[in-house]
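Here is the structure we will look at, set down as C-alpha cells.
A protein chain is absent from this complex, but the other protein chains hold their places.
In this document, chain identifiers A and B correspond to the written order of the chains, with residue numbering beginning at 1 in each.
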Amino acid sequence: MLYRENGQFKTSYAADQQIFPITQDRWAIIGILVFAFVAVPLLVDEYMFRAILIPFVILSLAALGVNILVGFCGQITLGAGAFMAVGAYAAYNFHIRVEGMPLLVSLLLGGLTAAAVGIVFGIPSLRVRGLYLAVATLAAQFFTDWVFLRVPWFTDNASSGSVSVSNLQVMGWQINNPLNKYLFCLAILTVFALMAKNMTRSAIGRQWMAIRDMDVAAEVIGIRPLFAKLSAFAVSSFFVGTAGALWGFVHLASWEPAAFSVDRSFQLLFMVIIGGLGSIMGSFFGAAFIVVLPIALNQLLPAIGDLVGVEISTAGISHAELIIFGGLIVFFLIKEPHGIARLWSTGKEKLRLWPFPH
Amino acid sequence: MGFFLETLIGGLMAGMLYSLVALGFVLIFKASGVFNFAQGAMVLFAALAMARFAEWIPGWFGLEGSYLGTAAAFVVAGALMFVVAWLIERLVLRHLVNQEGATLLMATLGIAYVLEGVGSSLFGSSIYTIDVGMPKDPVFLFEGTFAGGLLINKEDFIAALIAAVLVGLLTLFFQKTTTGRALRAVADDHQAAQSIGIPLNRIWVIVWCVAGLVALVAGVIWGSKLGVQFSLSTVALRALPVVILGGLTSVPGAIIGGLIIGVGEKLSEVYIGPMVGGGIEIWFAYVLALVFLLFRPQGLFGEKIIDRV
C-alpha cells in the first residue's frame, strides 16, 4: 500500500479534525501500539527493559511535558529536573503518609503537586522572557535541590534525602519485574500522549502557540497571557512531575535528590530541541536519541578500540563519550536546527509524492 | 559591627570573582547573542591547562622554581584558549548564524561537554593545584577602629584587585574602540551588521578570544583558591544570577551584579543560613536575582525592550 491520501475525501469537519486524518497514519499508529504492548515484551530481555526501554518511556513522558512548555508555549525552562523531583518526592510523601493510598493516585497527586509548584515558578514568566526566564527557572532547580537535601520533613527524615519505595501494585497487579514496570509506564505514557495531542489541537493549545508566536497579537484577540502561560507551566509540570514520580518509584525504586539535578534538566531540554520543538512526535525521537546514544557509545567505543588495537581505559571512554555526545549535539543542531521531527515530516512529504520529486 | 564588615568585604571580594566569570557571559552575549553555557567549561579548561603547563614547562626547560615557568605556562594556556576560540567560531558558530536563542544555548552546552571531555583527556582528571605565588596569609586591617580589627585574606584581596583591573580594561576596550561599536551592532542583528560590512566572523573570534582570556584569569584565580577540579565548571552556574541581575548586555551590570550577589550570598549564608540548615547560597543568589527581575525584567542595566506593533 503506497503512502497516499488521494481518494480519502472528508465529508465532515469531524473527519478532518481527527488526530491522524490520513488512513495510512492511523494504521501505522495502531501497528506501533500493538508492537509496543505485545511484540516488545516477547522479544526483549531484562537488560533492554531496565537500561533502555523503561528510561525511554519515562523520559518521553517528561520530554512531552517540557515540549508543551518550551515548544508549544515558547517559555524556555532549565528547571525541568526540579519538577521531576517535586513529583517524585510529593508522590513519596502521599505514598508513605496516607495509609492505603493507591499507587496510581500517589503518582498523579505527585504530578498535581508539581503542577502547583510549576505555577508558582511560572509567575516570573509574566514579566520576564527568553533567556532571562531560562535562568530564572534555574532558581526552581537549585531551590528544590536544596529543599529535598536539607528539609527532613519532605524525605521522612532520611539522611541526604535518599528514600525508597517497595511493593508497588495497582489493583493487585504486582509491578515488580521489568516487564510489568515497562507495561505500566507505557500505559501511562499512552494516555498522557493522547492528552497532550488533544490539548495541542484544541483551544488551549492554540492559546499556547499564539503566545509563543506573537504575544501582543495574542492578547489583542482575547487571549490572557496570564492564563495561557501559567496553564502551560501547570500542564507541563504535571507531565514532568508524573514522569519524575515514575522515575523514582518504578525505575529507581530508591533515589536521592541528585537523580533530578540540573544535568537532568539540561538532558530534557536536549531531548525536545533535538527531537523537535512543538512536536509531540519529536519528544519521542528526542528521548530515544538521548537515552540510546550514551549506551551505544559505551558499547561501541571499546569495540572500536579493540579493532584498532588500542586499549581504552574506563576514564578514557567516559571522556570520549562526553566529547562525542557534545559533538553530535552540535553537529545535529547545525544540520537540522528544527529537530528530528522536521526530518520525519520532510520524509513523509517526499513519500507522499514518491516517485516524483515535487 | 566588625564581623558584619568582614562578611561584607568577604562578599565583595567573592563578588568580584563572580563578576569575572559573568563578564565572559556578557562579552559573548553582547557580540553574538549567544548565551554561552560553555563559559564554565572554558574556565575549567583554562585552569586545567594552566595547572598542567605550570607543572610541565619548568620540567622541559629547566625553569624549576622560577616565575618564568609560571609566566610561560600562562602564555601557553592563553594561546591555547585562542585556539579554542578560533575552533568554536570555525566549527560551530559560523554555521549557526541567525538561529534561535534556544538552539544557540543548546549548542554551547554541547561545546561545554566537548571541552570538558577534551580537557580531561589532555590534562587528566584528578585534582591539581595552581600556585602563582599569591600570598596566603591573612592580614588585619583597621585594628585601631574595631576591637580585633578586620580579618582580610590577602589572596582574596589581590584576586579582587586583578579582577577589578581586568574589568576596567575591558570596559575601556569595548566602550572606546571601533571593535566595541562593531560588537554592539553585531549583537543587535547579525544580518544587518553583516550587510553594512562588519566582518561577523572576525568579531566573533575576537570576542571568544577575549572571553577565553577572561576564563583563563578566572580559572587561575579560582583554581589557586579552590584547586583545579571538575566542579570548577559549575562556577558558571554560580555566575548566572549575576548575569541576569546585571542585564545580559551590560559590562558594568556584570560587575555591580557580581558585587550584589557576592554580598547577598555571604550575608544570607551567615545570617539566614543557620536558621534553615545552611547551604542556601546557591539558590539564594537565584532568588535574589529573580526578585530584582520582577521589578526590572531586563536586569539592572539591560536595555529596555519596548514592544511595537
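Going forward, a residue touches a chain if its C-beta (ideal position, glycine included) is under 8 Å from a C-beta of that chain, and two chains touch if they have at least 3 such contacts.
Definition applied: contacts and distances are computed from a predicted model.
Engineer: Given that one chain of this complex has been left out, which of "TonB-dependent receptor plug domain-containing protein", "Carbon monoxide dehydrogenase", "ABC transporter ATP-binding protein" or "Chemotaxis protein methyltransferase" is its protein name according to UniProt?
Structural biologist: Cross-referencing UniProt, the chain left out corresponds to "ABC transporter ATP-binding protein".
Engineer: Of A:Val98, A:Val120, A:Ala187 or A:Val216, which residue touches the hidden chain?
Structural biologist: A:Val216
Engineer: Quick one: say which of A:Gln207, A:Ser237, A:Ser265 or A:Ser283 touches the chain that got left out.
Structural biologist: Checking the options A:Gln207, A:Ser237, A:Ser265 or A:Ser283, the one contacting the hidden chain is A:Gln207.
Engineer: Would you mind spotting which of A:Met199, A:Ala288, A:Ala320 or A:Ile340 touches the chain that isn't drawn?
Structural biologist: The single option touching the absent chain is A:Met199.
Engineer: Could you pull out which residues of chain A are in touch with the chain that's been left out?
Structural biologist: 13-14, 17, 195, 198-199, 202-207, 209-210, 212-214, 216-224, 231, 235, 278
Quick note on the criterion: only the chains that are shown with their structure count from here on.
Engineer: Distance between chain A and chain B based on Cα centroids, please, to the nearest Å.
Structural biologist: 33
Engineer: Along chain A, where are the residues that touch chain B in the complex?
Structural biologist: On the chain A side, the touching residues are 70, 76, 124, 127-132, 134-136, 138-139, 142-143, 145-146, 149-151, 216-217, 220, 262, 266, 269-270, 273, 277, 315-316, 319-330, 333-334, 337.
Engineer: Under the definition above, what is the set of chain B residues touching chain A in their complex?
Structural biologist: It is residues 35, 91-92, 95-96, 99-103, 105-107, 109-118, 120-121, 125, 237, 240-241, 243-244, 248, 276-280, 282-283, 286-287, 289-290, 293-294, 297-299, 307, 309 of chain B that touch chain A.
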